[in-house]
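With one protein chain withheld, the remaining protein chains of the complex are depicted in position.
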Amino acid sequence: MTDDEYEAELARLQVALVDAQIWAQAEGKKICIVFEGRDSAGKDGAIKRITEHLSVRQTRIIALPKPSDREKSQWWFQRYAEHLPAAGEWVIFNRSWYNRAGVEKVMGFSTPQEQEIFLRDVTPFETMLDDAGIILIKLWLDISKKEQKARLDDRRADPLKRLKVSPLDAVAQEKWDAYSAARDEMLRRSHHAGGPWTCVKTDKKKDARLNTIRHILHILGCPAYSLDVPAPDADIVFGYDKVIAGERELFK
Amino acid sequence: MTDDEYEAELARLQVALVDAQIWAQAEGKKICIVFEGRDSAGKDGAIKRITEHLSVRQTRIIALPKPSDREKSQWWFQRYAEHLPAAGEWVIFNRSWYNRAGVEKVMGFSTPQEQEIFLRDVTPFETMLDDAGIILIKLWLDISKKEQKARLDDRRADPLKRLKVSPLDAVAQEKWDAYSAARDEMLRRSHHAGGPWTCVKTDKKKDARLNTIRHILHILGCPAYSLDVPAPDADIVFGYDKVIAGERELFK
Amino acid sequence: MTDDEYEAELARLQVALVDAQIWAQAEGKKICIVFEGRDSAGKDGAIKRITEHLSVRQTRIIALPKPSDREKSQWWFQRYAEHLPAAGEWVIFNRSWYNRAGVEKVMGFSTPQEQEIFLRDVTPFETMLDDAGIILIKLWLDISKKEQKARLDDRRADPLKRLKVSPLDAVAQEKWDAYSAARDEMLRRSHHAGGPWTCVKTDKKKDARLNTIRHILHILGCPAYSLDVPAPDADIVFGYDKVIAGERELFK
Partner (left out) sequence: MTDDEYEAELARLQVALVDAQIWAQAEGKKICIVFEGRDSAGKDGAIKRITEHLSVRQTRIIALPKPSDREKSQWWFQRYAEHLPAAGEWVIFNRSWYNRAGVEKVMGFSTPQEQEIFLRDVTPFETMLDDAGIILIKLWLDISKKEQKARLDDRRADPLKRLKVSPLDAVAQEKWDAYSAARDEMLRRSHHAGGPWTCVKTDKKKDARLNTIRHILHILGCPAYSLDVPAPDADIVFGYDKVIAGERELFK
């Protein structure tokens, strides 16, 4: 795919996202998209393309900093719940409540018991959101160890990306296996009817972005797309059930 | 019980509540007490006695007005969740998320489907609070039809109580049976290990208040009560399981 | 005044408060009452009597705990501003933004520069609230050194009042003069047309409470009081301008 082809296709898909938001506003739909994935898996970039032409007043990107002490003592989902969408709103979480099963587990930022409780509670939590009519789209952006290394190295060299370099990056490669194990347990235990996980291979950024948007558009199923929305490439975007069935693999 | 005896016993129990809050602060306990019951069942009065000597900065009474349109479109529990207690805090709900199964059902303020979803979701919701270490005490204040009539009549005659008279009072007696049916389904479906219902007979206000406090103190189980806390009177305060077992009855 | 006379007069005045709230709801008035005063000056007790028969859903008592580190770095008025009343609401601050000029100054909880900025900014801040149609009633509860000592001693002896005993009480007497100086500067610099200070002598609790309510009722000037509201006793309740004019004195 050339750059021009990518840009053209991206613009086509963004037109459909605009269709979808106009429709969602009219219908009072509530959209909640959760982006998860290792450091440098491409969360920020994907979110940028999705929101590029959406309404600034109806779309919120939520990227919470680490919890304060008071927040730590509260119900874990509390500080996320206050940002959930009302009618017509789109809320995109750049990392989310799943921190507890990912970075917090690997880095020891919470207790094993808290992490276990999270994994037990997340399915009922999301089932309630589903019951409330919130369209919940959960995306796991999956990057290979090699590509992550390349991106993290690149970040460190790029003066524009210094704010992306976090102390946690330093151990991302080192703790690769721990993150893989955390991811596997997390996906396995939180994949459910009201909040299924979709995996996206992100080693090729452009393919990942285009297919992520295609997937979102398919899930939203807006009846009024002014253009054909091709199905996502099944090798790039696939439900976690395909992984369970052994038909697809996540990076190890 | 004379007035003096009542005041003396109330003061004794309030001393134990003070013990309990000092302990809860030190231990970082999170206390959440939910008061439910028909109009005039005695929620405001009980809450007043409980909070009388508690810390104004660590205790919050939450009495939400009816939801705005935007709130109506959100996840039902969202506007309640933001008030849940952090470490050391006591939060008392004067009416709560249970509105959906009570007044909203009887008055048609939400759809039957929304009410059904609530009854399905409230147990997992509260189970999560329990998992988070929140001590959840749910109280159903049970008043008889006759006593309610007397109190509502009294309110209408008392210039001090005009702000308690709500348009909904007018139909409380008329819709008595609908409220009873709503209550029965609500209690039955939301009585669970992490959030058991306790019923309190409130036709006799003083007995009700003293025994409510005794119950709270027993549940909190603060090891350092400076005074003996008598068990609540089992004819006034009883778990909803007693009703299920046919050993106690709620007013019809 | 006997207890019975006090109770009777309190009830009469509370009836007028109920009148006032009914009127304020109908007219969409926004009421904001600020209670300031030294430890044990009677803030909690006065607030209790005022709110006793008001609507729990339209009246909020705000008693904020000490600011978190994040809050400390924000605009000082920010965490108070979020609680200001909307149409029909009554908000009562039990201590307020004036902490910066009182306890924070005496105890050194903020810098002299922050305290100076506060004293410079508070008048424009309140002028804006006044411009916004918020009825702002600022009360300085004035207690004598001797009476404070008696009350603090009493607190320490009373198991019911243990939650009122704060580490700051211990130095209240010792730092009496520093508190007096802080008070004098605060009142002098923040007494202005849109937010005048009213002083209340509180050594006699009952007189203080009755006269505080009378003052509030006079300020609100609800046209529909169902009972005559006597003017407050000019020796107990007086504008700070009387102090400026040398006609009244605050305790030294």
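So that you can tell them apart, the chains are marked A, B and C in the order they are listed, and the count of residues begins at 1 in each.
Just so we're on the same page, a contact is a pair of C-beta atoms (placed from the backbone, for glycine too) under 8 Å apart; a residue touches a chain by one contact, two chains touch by 3 or more.
The structure displayed is predicted, hence computed values, not measured ones.
Engineer: Checking the contacts here: which visible chains does the omitted one touch?
Structural biologist: The omitted chain makes contact with A, B, C across the full complex.
Engineer: Given the contact definition stated above, which residue among C:A8, C:A26 or C:A87 touches the chain not shown here?
Structural biologist: Of the candidates C:A8, C:A26 or C:A87, C:A87 is in touch with the missing chain.
Engineer: Among C:A63, C:L129, C:I213 or C:V229, which residue is in touch with the absent chain?
Structural biologist: C:L129
Engineer: What chain B residues would touch the chain not displayed?
Structural biologist: 68, 70
Engineer: For review purposes, identify every residue of chain C that touches the missing chain, sorted by number.
Structural biologist: Chain C touches the missing chain through residues 28, 30, 70-71, 73-78, 81-82, 84-88, 117, 120-121, 124-125, 127-129, 131-132, 134.
Engineer: Considering the entire assembly, which residues of chain A contact the chain that has been omitted?
Structural biologist: Residues of chain A in contact with the hidden chain: 11, 14-15, 18, 21-22, 44, 53-58, 61, 63-65, 94, 159-164, 226.
Basically, only the chains that are shown with their structure count from here on.
Engineer: Give a one-word verdict, same or different, on whether chain B and chain C use largely identical residue numbers at their interface, taking over half shared as same.
Structural biologist: Because over half of the interface numbers appear in both copies, chain C and chain B meet with the same residues.
Engineer: Would you kindly give the rotation angle relating chain A to chain B, two copies of one sequence, based on a CA superposition and rounded to a multiple of 5 degrees?
Structural biologist: Rotation angle between the two copies comes out at 180 degrees.
Engineer: Just give me the whole-number Å value for how far the CA centre of chain A lies from that of chain C.
Structural biologist: The separation of the two C-alpha centroids amounts to 49 Å.
Engineer: Find the geometric centre of each of chain A and chain B from their Cα atoms only, then give the gap between the two centres in Å, rounded to an integer.
Structural biologist: That gives a centre separation of 40 Å.
Engineer: In chain A, which residues are in touch with two or more of the other chains?
Structural biologist: Residues 70.
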